[in-house]
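For this view, one protein chain was removed and the others were kept in their places.
Letters A and B name the chains as they come in the text, with residue numbers starting at 1 for each one.
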Amino acid sequence: MNTMIVSPSPHVHGKESTRKLMGDVIIALLPAVLVSIWFFGLSAIHLVCVSVLACVVFEFLIQKFLLKGRSTVGDLSAVVTGVLLALNLPVCSPWWLIVIGALVAIGIAKMTFGGLGQNLFNPALVARVVLLVSFPVLMTGTAFHAPETGYLFGNGDFASAALDATSGATPLGFVKEQLAKGVAMEEIMATPGLSYTQLLFANMGGSAGELSAIALLLGFIYLLCRRVIKPWISLSILVTVFVFAGILYLANPAKFVDPVFHILNGGLLLGAFFMATDYVTSPMVTKGQVIFGIGIGIITVLIRTFGAYPEGVSFAILIMNATVPLLNKFQPKRFAVEAQKK
Amino acid sequence: MRTFRMGGVHPADKKISQNAQIEKLPIPKMVYISMGQHLGAPAAPCVQVGDKVKVGQLIGTPTGFVSAPVHSSVSGTVKSIGMVNDLAKRPVNTITIEVEGDEWVDTIDRTDTIVRDITLDQKQIVERIKECGVVGLGGATFPTNVKLSPPPTAKPTCVIINGAECEPYLTSDYRVMMEMPEQVLIGGTILMKALGVNKCYVGIEENKPEAIKKLSALAPKYPGVEIVPLKKKYPQGGEKQLIDAVIGKKVPSMGLPVDTGAVVQNVGTAFAVYEAVQKNKPLFEGIMTVTGDCAKTQRNFVHRVGTPLSFIMEYSGGIPENAAKIISGGPMMGKAVSNIDAPTLKGTSSILYLTSAQTERKPESNCIRCGKCVAACPMGLEPYLLNKLGRASRMDELEEHHVYDCIECGCCSFTCPAYIPLLDTIRLSKAAVMKIMKSRPKK
Partner (left out) sequence: MNTIIFTIATLAILGLLLAIVLYIVAQKFKVEEDPRIDTVESLMPGANCGGCGKAGCRAFAEAAVKEGVGSLFCPVGGNAVMQKVAEALGQTVEEKAPQVAVLRCSGSCDKRKKTSVYEGISTCASVAALYGGETDCAFGCLGKGDCEAACQFGAIKVNPETGLPEVDEEKCTACGACVKACPKQLLELRNKGPKGRRIWVACRNKDKGAPARKACLAACIGCGKCAKECAFGAITVENNLAYIDFTKCRMCRKCVAACPTGAIHEVNFPPRPAAASATKPVAPAAQAAPVQKPASPVAEEVKKEIPVQKQ
């Protein structure tokens, strides 16, 4: 008889693994990446490749030489961070900006806490915020312009036309700027490039991942179908933003942006679908998840409407990330305790 | 279709042995009848070395309230009484009998006729079940008569016959339902009478449509019996989950299942109850499955209690070359066998062979806090947290987080994408916490 294995039950394991889950997230992000490549061509490919490569290399090096552990590159979490970081950066970011971002994301936000699963804040978002604060000009405003040479084999004409129309700023930034100048809301919305259909399919201003709401939605639906995530966080963010922005809009339509514009614009969908739902930095129990989402929604609208920055999703998610250990104190419904009360 | 409301997982079904008819396993030359075949105090041998025994003769008497008698499964001479290792290589007091012929005690009705009239009264039924050493055959082997004598504070309202068989691979309950459907329903009727209730549900998972059909056709003949098809979900066969699924009530923490009014008995137990009450046959035979994707043959056997596992393996084609693990019971809650010469017990339900690929435990990686274990836990616990607390031995917090409610179903370990052996640590901390709780003076 050959030596038999003896182990405690259960003796079989489900099909899920960390790598498979991460793989699913990458697949879900593909539509957004493809849209960005469709419009910006090589620049977008360059962005995604540099970002993913940098993240993976940093993870590998830190794990090997600083943490001295088993290589964790295989779990694909660094690739996910890389793709998310790329989608959070302007398409024309110089390579060094991307590499700094990757270093911040992997080196500071993830590995200092002990690697996958230990970090308090979403690595890609930490990187984005650090870059946004450190290099505001590169991260917003005119940097969204097409380079002098135009986009390589991308749909450049379309892009630059839209960008020219909004004077190079992101739509949210543009609207905020115009509102500050005292221009009426209706007038602003009449600007070409801000129509809803455009936002839905190809919104030209903003980061690489903010191009198309439809592409992001596709990815989200894929994640739901594969049961990688539950919809509660994303839904509660969207509903909160819609309701809160709606109340403001109803109070004074001339001064506040309408809720649909809020939802379709900027990084909200990207944030709600892919960043806020990050396992590590979101609560586990539905109750906590809903509160988490509501918090993100409120903070986003507050920053967008009253804050100095035109965009607030990243900050909102990071702020709510900090509350996750507390929100995890919400316990699931216990089977037995519930019965005791009866 | 009904099911339990909280958690659960969906392991692959794998009922590959479901169409194999129950065969009679030959009697080996030597049987080893363990005195510890039930939950509770082991029985005390009441025969001497050299005694001649018959099939069905009492050889071990119960030693406490939660205990059960043990009967000889063969006729022959008692060779020795002493410690024999069980399947986990733990010494258990065991009577070894050398088989000579097959001579039964004459009080047992050996005919095939189905006896439908229940002549015994409530008290006599419970007494008979006790005398015949019937124990729960769903896995826990809890003495059935104890379950049928609930504390005076509890008011039983119904019997639930557990035909869920939610563990992958196992098919012994299915075969019982297919081949002895009437007997199971009569068993259910007897249990109703024993408890003085008039409702009996038979919960069967939807992956056994044939059994549902067969029993549903027969059920109208037995007043009070209702067949309840259940959605397929593991661990539906867990007592607490089944009660929740069938009558929608939840067993309180540290409470008894009967607090909800339901008394759950396995299909196999119902059959054993039928045989004990109607045929006066003590529980010395069991029905088991020999299966596995790599198994030489897929079989269902009726075995004499005390048959060495190695004898059954040999008879069913031998251990497959690529088997890496032998399990007695299902792949989710069964016990790994480290001693193949161990004898079968009343509650032995299967021999399952798994290959190394099937049973692989990949190296664990970091918890990614995905919450899948929380979602899968049918008791609404937080396995990731219990695991962490357990590794830090924080007993008071473990208690606060209800580690003692864990039913050890294995859903958390099964579902964990980081391959963290959650149940391994939780099981240990549960035992430690229960020990502390028991040592406390009662208020």
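Assume a contact is a pair of C-beta atoms (placed from the backbone, for glycine too) under 8 Å apart; a residue touches a chain by one contact, two chains touch by 3 or more.
Because the structure is predicted, anything quoted here is derived from the model rather than measured.
Note on the undisplayed chain: of the listed residues B:T61, B:N85, B:S149 or B:S253, the one touching it is B:N85.
Residue in contact with the omitted chain (choice from B:D51, B:E103, B:E127 or B:D424): B:D424.
Seen from subunit B, the chain kept out of the figure touches residues 85, 88-91, 336, 338-339, 361, 364, 391-392, 421, 424-425, 427-428, 431.
Taking the whole complex into account, subunit A touches the unshown chain at residues 3-8.
What we mean here is this: only the chains that are shown with their structure count from here on.
The distance from the centre of subunit A to the centre of subunit B, with each centre set as the mean of the Cα atoms, comes to 50 Å. Across the complex, subunit A is touched by residues 6, 9, 11, 168, 240, 244, 249-255, 260, 319, 321, 323-327, 331-338, 340, 354, 356, 358-363, 365-372, 374, 377-382, 384, 401-402, 405, 408, 410, 413-419, 421, 423-424, 427 of subunit B. For subunit A in complex with subunit B, the residues that touch the partner chain are 1-2, 4-14, 16-18, 20-21, 70, 72, 75, 77, 114-118, 279-280, 284-285, 331-340, 342.
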